[in-house]
Every structure is written in structure tokens, then in C-alpha cells.
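One chain of protein is taken out of this complex; the other chains stay put.
Then we have chain A:
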Amino acid sequence: MEKMSRVTTALSSSALTGHTMHCHLDAPANAISVCRDAAQVVVAGRSIFKIYAIEEEQFVEKLNLRVGRKPSLNLSCADVVWHQMDENLLATAATNGVVVTWNLGRPSRNKQDQLFTEHKRTVNKVCFHPSEAHVLLSGSQDGFMKCFDLRRKDSVSTFSGQSESVRDVQFSIRDYFTFASTFENGNVQLWDIRRPDRCERMFTAHNGPVFCCDWHPEDRGWLATGGRDKMVKVWDMTTQRAKEVHCVQTIASVARVKWRPECRHHLATCSMMVDHNIYVWDVRRPFVPAAMFEEHRDVTTGIAWRHPHDPSFLLSGSKDSTLCQHLFRDASQPVERANPEGLCYGLFGDLAFAAKESLVAAESGRKPYAGDRRHPIFFKRKLDPAEPFAGLASSALSVFEMEPGSGSMSWFVDTAERYALAGRPLAELCDHNSKVARELGRNQVAQTWTMLRIIYCSPGLVPTTNLNHSVGKGSSCGLPLMNSFNLKDMAQGLGSETRLDRSKGDTRSDTVLLDSSATLITNEDNEETEGSDVPADYLLGDAEGEDDELYLLDPDHAHTEEPEYVLPQEAFPLRHEIVDTPPGPENLQDKADSPHVSGSEADVASLAPMDSSFSLVSVSHALYDSRLPPDFFSALVCDMLRFYAEQGDVQMAVSVLIVLGERVRKDIDEQTQEHWYASYIDLLQRFCLWNVSNQVVKLSTSRAISCLNQASTTLHVNCSHCKRPMSSRGWVCDRCHRCASMCAVCHHVVKGLFVWCQGCSHGGHLQHIMKWLEGSSHCPAGCGHLCEYS
């Protein structure tokens, strides 16, 4: 055989060229076989038997071997094989059990040579001896294999598999006398051609029929078998017992298997049903095909490598009546397409990352084949795209942890657990939360809480009545422009993001006609003296006038107009220093220009569109305090909340919303609030912070949210004595007239938290039961049950 291959190689010493191409056949193909010159291919099927020349760009029909008007059943081929030594010799296996040989050298149109009608049923396979010109082997559905000498009219010997149908027969390439046969019952037999009486060895290779087998072209001991069990197995036959060395799982039953030339670990398979693709596998990587040819639209029935030493050309015939030439480099490579990395952002900000471990190792692991030097042939190995995948790929999976501050969510949990949202005065809540935030190193948030406290809880600020709510409403818009400020002047020293632009052209529908330059100054002075964190841009407050005047005047002119300036997104001051206000005179000048210097804080306060009722009284209070009214800030607070939400800190948004309650709620539209609540609750639940989540639900004012708590709140109680459902309210069972929920420890009726054992249904006060079970593991009721409190 060694000699043989050399001869073959020498014959086709020029490199094969060609393209991926296909041609249409007249009928479905059952089998194909390549001439040893690699330039012709024979296609055989139930109603086709043709030879095609493989040209550079196309297949060209050379010869139709189906001659005669009435093709006999002898021409209905199940298999075809082209002799690898004699270019004129072909053999076919007919579905009626006939084995036919063909001599292309015959001068007549009919090339049929010999006819062997010895098998009783379909012949599944024919095979020429690799180095003996006249020896032909056949395997049939009738369970027999026959060896023919083409110089004689009858078979030389008959081998009985002693079992069901023979699916494949293959001469060993290396061992002159050996052939392998595969059977429908899952067995593989090894025969010595000289000993037809019994097989040399037999083993069960597959679960179910073994459809095909192929000897490794180089490694003498290796036999690949494919079966209906969707597996391809590679056996080492050199050992005493056939040893399974590789196993490839395909996704459909394996109809054909062919070792890839020059690639020690590669083999091509096609399937009998379902799957129309041809796969090339690296047997060391049994899970993913190295390459895949997807051209066929119906079952692929025959595959053949075009040249025994060229790994790049594969020919195939199919039930879809096409003949294809596939180029390995055009194959789709599932491995290439496969995602080598997995990435997942965990809940706590941790990151799971799986990456291929041997990206580099695989490259360097490329090694030349042993057969290389013996066959210095045309193929450029480096182009072989399959080789980099040699060997098993593996991945390393690591979980990364974020350090606090970057992406870790530990702050979220801590904050959620420690924040106080209700039950204390606002100032305390703010202080507490500020402290929590500061302890967690979240200074910006801490600062925000502090500012909120200052804004909303100045000492003198008493909760205002809603006296003016109606006052604020119903006013008309479009009042004459009264005054305007240019805040830019004032914003000096502030971070750019705190700029609050207000153009001169803003419509200010000021109503209160006051001349309050003095007050304005006072106000500004106050701001300074307080040393608060209140951003300077709010100073425009031009807090004018005594409140009573304001109060008196307002009813006529209060307005609901929306402010027309727009805050930049990051409008919320991140960290403020006390900013020196611009020199008074300028400002005064500005005001003096306008005829009505007035209480524009009213509109400032009514920033949010929904707000039509703001309290003017609070303005006056603020003035008592020499402060600005909290409402004045609500727009900014709202913007701040939005800012936090956008930064992914919906926790802050919701917490502030809850703590401030009515003070800001009306300024943020319902839908946004709901969305925040829903997001926050969802987050809390993901972190299993059920209590906090419940608190938030409880404290939320949005109907859609608070009703979350009202789902499935029914508790069905059965009497612990008579086991009947308790129909009436109260704790006395109607039927047995006893108190149902007695504490097993203190024998009093339990009202409130009642804990009971699911095993024996006894229970009682939570405290009592817990205490009891600390000392005893038995039920306090004395029923003998071993209760457990978890």
C-alpha cells in the first residue's frame, strides 16, 4: 500500500485546483466514487449512472453508463466504487442483489463487463481490494459477504456474518488479507480473506445498526465506524480487544464516514436523515465539528475526498440531485462562529467571565504530521484552517469582584437597610440618612441629605396650612413681563453644572407689586449669614415684601404658569460652597429697571407642570425666617431626583421621595414616581431585602404600588382541635366551641403573631415557642412531635 500511494501521488503531482461548485443531476444520487486521477467522478443512483469530469469551474458530463431502452434493475445502484489502480474499472451494487463490473475500456456503448447474481437481496456495498487488481468484495442485506475474483465468473468465497444485514465492507489499507464488515445489529467483524469459515474477531461497536466504517489511511490500527446511534467511534484494532479511542457525537444518524487525507484526526461524516450537512470532525474535539458544508438541500448520500493526499477537496452526491465539490476553505466553521467567551454581570456587581484558556497554546500546538515528509506534495499545510483547533479547547471561568465604589452593589444593600424613611421628624430622617451615606463613603449623597434638611427643616418653618392653595389656582397666564434676572451673573464661582440659566426674555408673570430692594438684600444677607449649603443660584429669590402684603395681593394675580427656563440635566449642584452673591447694587439696578419688582418666587415654586397649588403662606414663613420657601426649591429637588435616577441610583430618588412626602411628590409626575418605585422594589427584592421592600411599598403613595401589598392577603385558618376550617371570625371554633389558637406554652389565646409547627400544627406566641424550643426539641403541647424552629 505504501507503494501504491506513492504511485498515486506521482500521477497527480500537480496541485489540484478548483472551486466550490455543484451541478444538477437528473436524479437523486445514492453513491459516488472518484477516479484515481482525481479528475473524474462517478455518480450512481436508482436511475442514474454517469461519469462527470471535474474541471476547474464546473462538472462536465462525460459518460452515461445507463444504456439501453429499458434499463434493468441491475442498473439501480445502491453503491458504486471506482478501482483505485485501474482507471477503467468500476463496480456497482444493485438493489436487486446483483454486483456488476464495468470496463470503460470497452469500445461499445455498453460498458457492462461482468454480472454476479449471487446475493439474494440488495447489495449495500462493494469494495475493491486496495492493491489487488482483481479482487472485489460485496456486502448484502442478506447477511453475506462475497469475494469475487474478476477473472472468474463466480465468487471465490462467501463469508457469513451469522447475523442480520451487512451494511458496509472495507478492505484494510494496510493489512493485505483483512477486511472489516459492519452489521445492522451493531456489530463489527474483522475477517481474514483466506478464512471464510469464521471471522477473526467481532465486537459490538454501536447501539443499533452500524452503517459505515472506514480504515485510517495512515494509522493501520484505526477504524472509524458510524451508526444510527448518532455516534462515530474510532477503534484501535491493534490491541487484543478493539479499543475505543475516540467518540464523536453527531446530531443525526451517521450514514457515511471518510477519513480526511493528510489530517490524522479528521474525518468527514454525512447523515442518513434529518441533517443534510456534511461535517468534518476533529476526533479529539468530539463536540464541535471543525467544518461544515451546508450546500445540500436533501440528504447527502455519498461523500468522497477527491484525492487521497489532498485534504481540501470533498465531493458529495445527494438526494437533492446535485453533485457538489466542496473546498475546505469555504466551509463554515462552527468553532469559528462559536462564542469563546461568556460574560455576565452579577447582581452584586460581580462579574463572571469565562474565556478560552488555550488561545495561544492551540496555535503553538500545531505540529507537522508524521506522514509529511514522505509525501512532499502540493498542499500548503499552513493554510489548513482546521489545525489551529487541534486538541481540546477549554475555558477558565473566573468570578471577579468589584471593589466598593466602582461597581459593587454592597452600598445598595447597606444603604437600603440602614436608611430611615419614616417615623421620625424630617430633620432627623435627613440627618440619619446623611450619616448613613457618609459612613458608607457616599459623600455626595450625604451632602444631598444635609441640604434637604436645610431646605425643608429650618427651625422656624412650621408646616404651613393650605390656605393658599385655592389662592394659587385659577389665575390667568400671560401677565405682563415684569422682571427678569440674569442668573449668569450670580453663578460665578459655581460649577458649570449648577448654572441656572434664565434668559431675560422669560415671561415672568409677577403679580405682587412690591418694591423690595431692601428685602432682597436682607434675604441675600441672610443666605450668607446662615452659611447654609443652599446653592447660590436660588438667591434670585428677590424675596420681597411682607407677607401680609403678599398675601393680600396675590389672590388677584396668582398664576400657574410654568417657568420657562430649563434646567440643565446636571443642574443639581454637586457640592456647594457658599457663594458670594453678586454685589447688591447691580441686582438692585436690575430690578429697579422693571416697574414691578415682585415676588417671583411664586412661580419659581411652581416649576412642575402639575403644580397649580402652592402655598404662598409658606413664602411668608420663609420670610420670617429670612429664608426661601421650600417650595422654591422643589423644582431643583425634582431635578436632583431625576439626576440620581439617571445615575442608576433609583434608591436615592425613592428614599427622598418618601422622606419628603407631600413636599415634592406633586412636582413629579405620577408615572415617573411609579416607575421609580417599581424599579426600586424590584431591586430590593432581587437583593432579598423583603422587609425594606415591604416598607417602601407601604410608604409609597402611588396607588399602583401600594396595592402590591394587598395581593393574596387571605389567610385560611383551620381549628387546631377539630381540624375544620374556621368559618367565623374570631378565635373560637364554631364546631368544637374551643379557642382555636391557644398558645401551647402559656395557654392563652394568641392574638397577633402566631407561630405554629407545620408538622403537628401546635404553636403559640412567637416568643414563647422560640424560648421553649431553645430548651426542648419536643412540641410544647406534649404531642411528642419533634418541632423545629427555623
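The working rule: a contact is a pair of C-beta atoms (placed from the backbone, for glycine too) under 8 Å apart; a residue touches a chain by one contact, two chains touch by 3 or more; residues count from 1.
Definition applied: contacts and distances are computed from a predicted model.
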### Chain not present in the shown complex, as UniProt names it (candidates "Serine/threonine-protein phosphatase 2A 55 kDa regulatory subunit B", "Ubiquitin-like-conjugating enzyme ATG10", "superoxide dismutase" or "Protein SEC13 homolog")
"Protein SEC13 homolog"
### Task
Among A:173, A:188, A:331 or A:650, single out the residue that touches the unshown chain.
A:650
#### Entry: Residue touching the undisplayed chain, where the options are A:17, A:240 or A:394
A:394
## Note on the structure
The listed residue (A:68, A:105, A:342 or A:725) that touches the chain absent from the view is A:342
### Query
Just one of A:303, A:416 or A:683 touches the chain that is missing; which is it?
A:683
### Query
So that we can see where the missing chain sits, which residues of chain A does it touch?
230, 249-251, 285, 287-288, 334, 338-356, 359, 392-403, 405-407, 409, 443-444, 497, 570, 574, 645-650, 653, 670-672, 674-676, 679-680, 683, 686-688, 702-704
